[in-house]
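For this depiction, one protein chain was excluded, whereas all remaining protein chains were kept in their positions.
All chains are identified by letter, namely A, B and C, in their written order; residue positions are counted from 1 within each chain.
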Amino acid sequence: MLAEIKGINEECGVFGIWGHEKAAELTYYGLHSMQHRGQEGAGVVVNTGSELKGHKGLGLVNDVFKRVKFDDLEGSVAVGHVRYATQGGRGIENVQPLLFQSQTGGMALAHNGNLMNAHELRGELEGEGSILQTSSDTEVLAHLIKRSGEVTEDSIARALNRVVGAYAYIILQEDKMFAALDPSGIRPLSIGRLGDAYVIASETCAFDQIGATFEREVLPGELITISDEGMTSTRFAPRDKRRMCAMEYVYLSRPDSDVNYVNVHASRKQMGKELAKESSVDADIVVGVPDSSISAAIGYAEESGLPYEMGIIKNRYVGRTFIQPSQELRELGVKMKLSPVRSIIEGKRVVMIDDSIVRGTTSRRIVQMLREAGAKEIHVRIASPAIQNPCYYGIDMSTKKELIGANYSVDEINGIIGSDTLAYLSEKGLEKAIVKDKTINQGVCMACMTGKYPVKQDGELEIHYTSC
Amino acid sequence: MLAEIKGINEECGVFGIWGHEKAAELTYYGLHSMQHRGQEGAGVVVNTGSELKGHKGLGLVNDVFKRVKFDDLEGSVAVGHVRYATQGGRGIENVQPLLFQSQTGGMALAHNGNLMNAHELRGELEGEGSILQTSSDTEVLAHLIKRSGEVTEDSIARALNRVVGAYAYIILQEDKMFAALDPSGIRPLSIGRLGDAYVIASETCAFDQIGATFEREVLPGELITISDEGMTSTRFAPRDKRRMCAMEYVYLSRPDSDVNYVNVHASRKQMGKELAKESSVDADIVVGVPDSSISAAIGYAEESGLPYEMGIIKNRYVGRTFIQPSQELRELGVKMKLSPVRSIIEGKRVVMIDDSIVRGTTSRRIVQMLREAGAKEIHVRIASPAIQNPCYYGIDMSTKKELIGANYSVDEINGIIGSDTLAYLSEKGLEKAIVKDKTINQGVCMACMTGKYPVKQDGELEIHYTSC
Amino acid sequence: MLAEIKGINEECGVFGIWGHEKAAELTYYGLHSMQHRGQEGAGVVVNTGSELKGHKGLGLVNDVFKRVKFDDLEGSVAVGHVRYATQGGRGIENVQPLLFQSQTGGMALAHNGNLMNAHELRGELEGEGSILQTSSDTEVLAHLIKRSGEVTEDSIARALNRVVGAYAYIILQEDKMFAALDPSGIRPLSIGRLGDAYVIASETCAFDQIGATFEREVLPGELITISDEGMTSTRFAPRDKRRMCAMEYVYLSRPDSDVNYVNVHASRKQMGKELAKESSVDADIVVGVPDSSISAAIGYAEESGLPYEMGIIKNRYVGRTFIQPSQELRELGVKMKLSPVRSIIEGKRVVMIDDSIVRGTTSRRIVQMLREAGAKEIHVRIASPAIQNPCYYGIDMSTKKELIGANYSVDEINGIIGSDTLAYLSEKGLEKAIVKDKTINQGVCMACMTGKYPVKQDGELEIHYTSC
Partner (left out) sequence: MLAEIKGINEECGVFGIWGHEKAAELTYYGLHSMQHRGQEGAGVVVNTGSELKGHKGLGLVNDVFKRVKFDDLEGSVAVGHVRYATQGGRGIENVQPLLFQSQTGGMALAHNGNLMNAHELRGELEGEGSILQTSSDTEVLAHLIKRSGEVTEDSIARALNRVVGAYAYIILQEDKMFAALDPSGIRPLSIGRLGDAYVIASETCAFDQIGATFEREVLPGELITISDEGMTSTRFAPRDKRRMCAMEYVYLSRPDSDVNYVNVHASRKQMGKELAKESSVDADIVVGVPDSSISAAIGYAEESGLPYEMGIIKNRYVGRTFIQPSQELRELGVKMKLSPVRSIIEGKRVVMIDDSIVRGTTSRRIVQMLREAGAKEIHVRIASPAIQNPCYYGIDMSTKKELIGANYSVDEINGIIGSDTLAYLSEKGLEKAIVKDKTINQGVCMACMTGKYPVKQDGELEIHYTSC
C-alpha cells in the first residue's frame, strides 16, 4: 500500500508445505502473512493424491479464497504464491503457481525473483516451437525443465544453470517438492517444520503464522528435494558468498520476520541507532513515517535520548474501496493515508525518520504536512543510503531517471523536499545494522545504493523483462 | 476489531458540517477517520436546499459509500454517523442519522451516547400513541422534540431536559444545525472550522482528515446553533464539572485526536510513564500489545530506561473476508490477528504493556503466546486501573459477571492469565496522565474503574436499554 | 423489466403464512414467484414466538435473501412483501413489511395499493405530533391503527374506515394475522391452504409455487383474522360490487395466476380471440411481443386461422449487470431486450399483437424493428382499449400528458408508431374476455381506459401521493 506511494515494490512471496493433511488451508494462512509481498494475485496448487489441482485469482488472498471450500483442495502437499504485478502482466494467466498438466504428470512452479536472461531464453524456446502463454519468467523455467526431460533434480539443475538472475523457486510434481535459491542467495527462502511436515517460505513470519518453527535458510545455489522419504539437499551451482537483498531489511519484509538469521525489526532499530550516531541533531522529538520506519525511529530515539512521539498517523481503514479525494479536495486539505498530529508536532523541532527516498514526492508531501501542522524545524533522517540505481533482481523500483538520489545531491534533495536538514545512513552504517556475524550473514546486496551488482549476465547488466 | 477481542466497544461517532459545497463528501472523509468508533453501519444526511436526503447502510464507511455518487448528495450542509451496534439492534433501520420527513419539514439526528431513562420515555411515548420504528435512543429524543412542537432551540432544550444520560447530539433541520452535549460532558464533541464552514465531530482526527482546524470543545450542557447567520450558543442545563470518559483516552479514541484539549497519544504515553514509576520491574525489554497499547509501552520504556521492542505483530490484512482458523488449526498454532516475534522474545524477561483487561481471555492468550515464543519472564503492566463496573454512558462493556476485575483480586488475575507479575496503574496515576490542568480538564469519569457514577437517574442507576 | 419500457408498473405483492414451521422460507419462495410485482425491494417479518423479527433489503428477492440463514428467521408465522418503488421513495426505509416494535408488542404491515387521502391523513397525524419515517401510505395506516389503541379487529377496522383508495393489507401482531381488501376489491388478494397452514397472497401463483391450494378470494370490504383458533371473517365496510383491476389481466399478473377466479393466460387468450373477431385483417402471420402478449397472440391466431410465429425474441440474459448499448451503438443496430427474427418476418404481412400502448415509444421501436427485418405489412392489434387516464389505485402509469391514447386518435397513433393499420380491443371485448360469470366476477375497473373511477374521495379524484 505504502508501496504505491513509494515506488518500491516487492515482487512476490512463495510458500510450500509437504506432509500435512490441511496443506491447502495452511498455505492460505501462510500466504496471508506474506500479503505485503504481493497484493495483486494469489494462488494455491495442491496435490490431491491423484492430481495437481489449483485455485488462483486476482486480488488479495482473502478475496481470492473467500468462497473456496478447502475440502475441495484436499491433499497433504501444497504450493502457494502471492504476486505483485508489473504494469504489463496483470492478467490472471500470470498469477502463480503456474500449473502444467501433462499425460506423464503435472508440475507447478512458484517463483520470487527476476531472470536477467529471460528474454533471450524465451526467444530461443519460441524459435524451437514452444508456445508460452504468460509473460512471466516462471514459464521460461518450466519449459527449460521440460526440455531437459522429466521433472527431476537433474532436469531442474540443468534448467537452473541456464538462467541468470536472482530467484527463489518452489517446484512441485506428483512425488516431490523442490526448492532452489540463486547462487548469490539474493532473495530470501527459509525452511521450517510443523510437526513432521516440511514448510518452505519466503519469510519466516509465515512459519509463526501457522505455528511452524524455523529450521534453516536455503543456501545459495542449493536445491532442496522433499518427498515422503524426507528432505535431501544437493548443489546445482558453486556456492557464492551470500548477498541478501538489503531492501528486504530496509523496507520490504515484515518486522517480525528473520531474514538470513537477522530479525528485521531489530535490524531496522539498529539502522536508526547507527543513523543517530552518524547524524545527530538538536531537536525535540523523533517521529517515524508509519509503518515501515517506526522501528528505525524508535532506535534513533533510544540512541539520541530524544523522545519518540507518534506524530504521523496512518489510517488503518483505507482499502480498495476507499474513494480517493479529488485533487480539489486534496488541495483543500483532505488527507489520504497519513495524517499529522498537530498537538504533538506544533512548535517542535522534529526529527522525521523514513526508511528510504525513491522519487522524493512522498517525502516532500510529508514534510509539508508537518510544516502545516506547526513543526518549527524538520530534520529528515533516512535509515538507508540514497537509492541511485535500478534493481535487476526482482524489486520493482522506479527507473534511474525518476530516482531522486541518482540525479541530485543530498543538499539539493534537502531543498526539493523542503526539510531543514537531511542525512542518509552510510553504506557502512547499513551494513553494520544488518550483518552481525560475517560467518553467518556474509554480506548484503546493496546494488541499488552502491551500483555494485553481484550478478551479471556475460559481464553485462541487462534491462529486465518481466519478473516473478 | 481488537474491540471484539476485548469486549469494550465504542458506541458511535457523529459528524456535521455547515457551509461547504462538498458537504457530503467531506462528511464521508470525516466519518472515515472515525471508523474505529463504529464499524457496523454508516450514514449521511445532506440538506440539498430543497429537502433533507440521506444514504446509509450496514458495514464500513467505504462499503456503504462505494457506489455513491456524491453529485446525488449535493448540498452545503450534512450530518453523518458511524455506528457500533449492540446485539439487539443490528438492523438497517437503526443506522443513523435517523431521518424524519414531515409535511412541515425534515429533521435528522445523529447521536453518540446512552440515555438511562430511554425505556421509561419510550413507554410514555407509546402510551400516548407514538409509534417507534427503531430500538435506538435517538428516536426517543426525536419524538420528544416533535412533541414539544417545531424543531427549535426551545423544543430541543425541552426535550434534552427530559433525558438522563451521557450524550452528544447533532440535529439537522432545513435552516439550522444543532449540537448538544450532556450536562457532565461525558462524551466528546468538538467544533472546528474549514474556511467559513463550521464542522462538528466526535473526535478531532476528523478535522485533521479534512484539513479543518480545531476551534473549541462543546461545553457540558451547551446547545450550539449553526445557521447561515453563524454560530450561537445557549445553555439548556446548568454546567456541571466536566467528566470526560477516561476510556476515550485509555482505549477508544484515535491517538492523534485531542480529547478535551489533551492529545490521546500523549496521555497514553504518560500512562506508561506513570505505570513505570509505580510498578517498575527488572526486565530486558518492553513490548506493547498493538495497536492501542503502543503509546503506553513507549512511555514505560522511556521512563524505565528499558528498550522498547516490537515483540508482538498485528496482521494488517485481517478483514471481513478473512477465513477464521478452525479450533483445530488454532490448537495446531495457527495465529489470527496477533503474532509474537520469536527472535525478539526468546530468552527475554518481557514487560508486556496492555491498556486494560476486560474478561482476561485475550491477556491469557497473549501471555501464552509469548511463553511459547520463549519469553523467560512475563510481567504484565496495565496502563489503567482494573475495570470493575459496567458503563451506563454509552460504552458497551461486558457485564459485571464477565469483568475479571470485578470478580478476582490482582493476585488471582495474575494466576489466571499466567503472567509472572501483574500490576495496574492506580486511579491517581491515570488521572495524572490525563488531567494536566484542572481549570481546563476539570475531571474524568472513571466510573467503570471506581464505581463513582457522575450521572444517576433519580439517584438510581438503571440498566441501560439500547444506546447510540 | 419490460415494465420500464412500457411505463406501467405493478406496485407490490404481499404474502402471509400462519402455522407452518418453515414460514420464512416458504415466504421467500412465495415472494419469489411474485417477483414481477416488484423488483426494487423485498422483506420478510417472522414471528419467532418471542418477537417479530425481520429481514429486508433493496433489490431482487434472490439478492436480498442470498446470505440469509432461515434458521435465524425461525417461527411458524411470517409476512412478506415485494416492492416496486416510485421515484421519490427508493430508500431502504420504505421497503416492507414495515415493522413497528413497542413495549406492548410488535406490528408488521405489508401493503399493495394506493390511498387517495394519504396526504391529508399524514398532515393530520403530523399535526398531532406523530413522526413518520417513511414516505409510504403503509405507515399512515399503522399510525391510524395505533391511534385507535391496540392492534385488534376493531382498531384495524376503524383505521380502514379512515382511508380511501384501493388496497390489500396483511397485518401481523404477536397473536394474530389480519388480511383486508378495499370495499371495491380493486386489488387482488387470495386465501390458500398448505396442510393446516393458512396462506394469503396477492397472486395464486404463489400458492402453486409452494404447493398450497387455492381456497377462496378475500372479499371486498372483508377483514380476515387468522390465529391459532383458525380463520374468522368480519366486514369493515359494506361490500361494493367487486371492481377487479383490468390491468391485472391485461399486463400485470403472471399468466398462471387466477385473479378473482379467472385464469390470466385464459383471459389474455380470449382477449386475442375477441380482438380477432373485432378487427381481423388479411395477413400471413401473427406475432406477439414477449412475454406478456404471447397469450393474446396465440388466441388471435387460433381465432383468425393465421399461423402464430415467434417473430420477436426476448433475450433472457439481460439483467442488472447488462451493459446498455450507447446511443451510437443502438443507431448502428445493436439490439437490447427484443430482437426480430428476420427469416420469419421477411416478406410477410405481420399481425403484431401487443397488450397495451402507454407512451407509444416502445410500439414505434418494435414496428421499426419489424420493418427493418423485412416485414411487408405491419398490422398492430392491441389486446385492450386505449389507456387514456391515470390510475389512482396503485398502478404507476405515465401521466396523462404522456399517455399517447389520451392525446391522439387511433389514426394519429397509427401514423406515429408507423404501422399500416392499428386497432384496439373494445371495452366490451375486454370485459367479455375477463368476466365469464357475472355472479362471480361482477365487474372490472377499467378506469384507466374509460375514465369511470369506481372510488372517489369526497366525490373528487385526488392526485396520488406515494402508494404501496
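Going forward, a residue touches a chain if its C-beta (ideal position, glycine included) is under 8 Å from a C-beta of that chain, and two chains touch if they have at least 3 such contacts.
All values reported here derive from a predicted model rather than from experimental measurement.
Colleague: Report, in label order, the displayed chains that the undisplayed chain touches.
Modeller: Hidden chain, whole complex, touched shown chains: A, C.
Colleague: Just to verify: which one of C:E25, C:D182, C:E248 or C:D354 makes contact with the chain not shown?
Modeller: In the complete complex, the chain left out is touched by residue C:E25.
Colleague: Thinking of the whole complex, not just what is shown, which of C:S295, C:S356 or C:S384 touches the missing chain?
Modeller: C:S295
Colleague: Using the definition of touch stated at the top, determine which of C:A266, C:V281, C:A406 or C:A423 touches the missing chain.
Modeller: If we include the chain that is not displayed, C:A266 is the one touching it.
Colleague: What does the interface between chain C and the hidden chain look like in terms of residue numbers?
Modeller: Contact residues on chain C toward the absent chain are 22, 25-26, 28-29, 32-33, 35-36, 60-63, 65-66, 194, 205, 208-212, 214, 254-256, 258, 263, 265-266, 269, 291, 294-295, 298, 302, 307-310, 313, 315-319, 321-323, 325, 329, 332-335, 339-344.
Colleague: For the chain that got dropped from the picture, name the residues of chain A it touches.
Modeller: 54, 56-57, 91-93, 98-104, 119, 122-123, 126, 129-135, 142-143, 146-147
The rule is simple: only the chains that are shown with their structure count from here on.
Colleague: Along the shortest chain of touching chains, how many steps lie between chain A and chain C?
Modeller: Minimum step count, chain A to chain C: 2.
Colleague: Skim through the chains and flag the pair connected by the most C-beta pairs in contact.
Modeller: A-B
Colleague: How many Å are there between the centre of chain A and the centre of chain C, using C-alpha atoms for each centre?
Modeller: 60
Colleague: Which chain C residues reach two or more other chains?
Modeller: Within chain C, no residue contacts more than one other chain.
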